[in-house]
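One chain of protein is taken out of this complex; the other chains stay put.
Our next item is chain A:
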């Protein structure tokens, strides 16, 4: 099996750019990744691209060829759709392709254009990640689904909305110096607690914003990196994916996300690590409660213990285990189909030392990313390691 290295990463600024086309966004991220990698154009063998709602936002299906053109490449391009985990799944396929020996250079990434739709249509569009017959028709929105999980969590384990508010405050603080983040605004617990209720018990500041953006990563085999003298100090040590029933009503647990546990166990075994070895994490905090469920499912906290982690200062910038130093989906933004590889871009830079928040984890050697689809009916976990 060939080892996989990250040769280059690229992002657009995340934000509200309703006038920008998807191909324009992806081109910017892909070209940034290609420039960072310094790999010859002719050596790209595959593009794996994540996108969730392109049919709804731009009436554009069959986006693979469109995005290959945008990236300035002529290799085959395939789109992956797995709701908010689309790009995480695309990256995982890139890792597996290189490991198998089928390719030495793959571009993985994702793009989402959302703001041109307006809030009502975005709400409708995001809901299609849920079960259409049994959830969407019963009024379950994306925030509503996580609200159902949040209430179930409070009932089973305790904790309250003020605990959740600390997560939003932490992630906003982390985004302050991240030039790619959608929000550069410090907030206080009171701001969260006084914001409008979207789906009780979740408020506006518990939720990620509506974001346009793209991300891209150049993955290469160890052999290719050595042969071409690439500066690629971060390797992909582990990958894992898990699934669950599509609808919350069909699951054993309403306040746990076993798909993420399965993905994590597979990725940790693949990398030969345990949760204790992890120095830094980027997790899928589409809502504040989602960060709690992630920390617990990833084995970083026992069930019921993750809710207080931010309030206790354990997952803040100066804590033992900084979580979402990028600002997370909450403050960096969540262009749905781009998020999985955006997390991996941020983690790569945190580990390489060229992230605005790298100084918070200057000795870090192992970082993980957790990317979830829908109400974590899909989950993808990756382990990145600094090469010694």
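Here is the rule we go by: a residue touches a chain if its C-beta (ideal position, glycine included) is under 8 Å from a C-beta of that chain, and two chains touch if they have at least 3 such contacts; residues count from 1.
Everything that follows uses one rule, which is that contacts and distances are computed from a predicted model.
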{"item": "Which of \"GTPase Era\", \"1,2-phenylacetyl-CoA epoxidase subunit PaaB\", \"Phenylacetic acid catabolic protein\" or \"ChsH2 C-terminal OB-fold domain-containing protein\" matches, in UniProt, the chain that is not displayed", "value": "\"ChsH2 C-terminal OB-fold domain-containing protein\""}
{"item": "Given A:248, A:323 or A:336, the one touching the chain that is not displayed", "value": "A:248"}
{"item": "From A:36, A:112 or A:135, residue that would touch the chain that is not displayed", "value": "A:135"}
{"item": "Option touching the unshown chain, where A:144, A:159 or A:340 are the choices", "value": "A:144"}
{"item": "Sole residue of A:155, A:231 or A:359 that reaches the chain not shown, by the stated touch rule", "value": "A:155"}
{"item": "Among A:200, A:320 or A:354, residue touching the chain not depicted", "value": "A:200"}
{"item": "Interface residues of chain A (partner: the chain not displayed)", "value": "119-121, 123-124, 127, 133-141, 143-144, 147-149, 151-152, 155, 196-202, 245, 247-250, 254"}
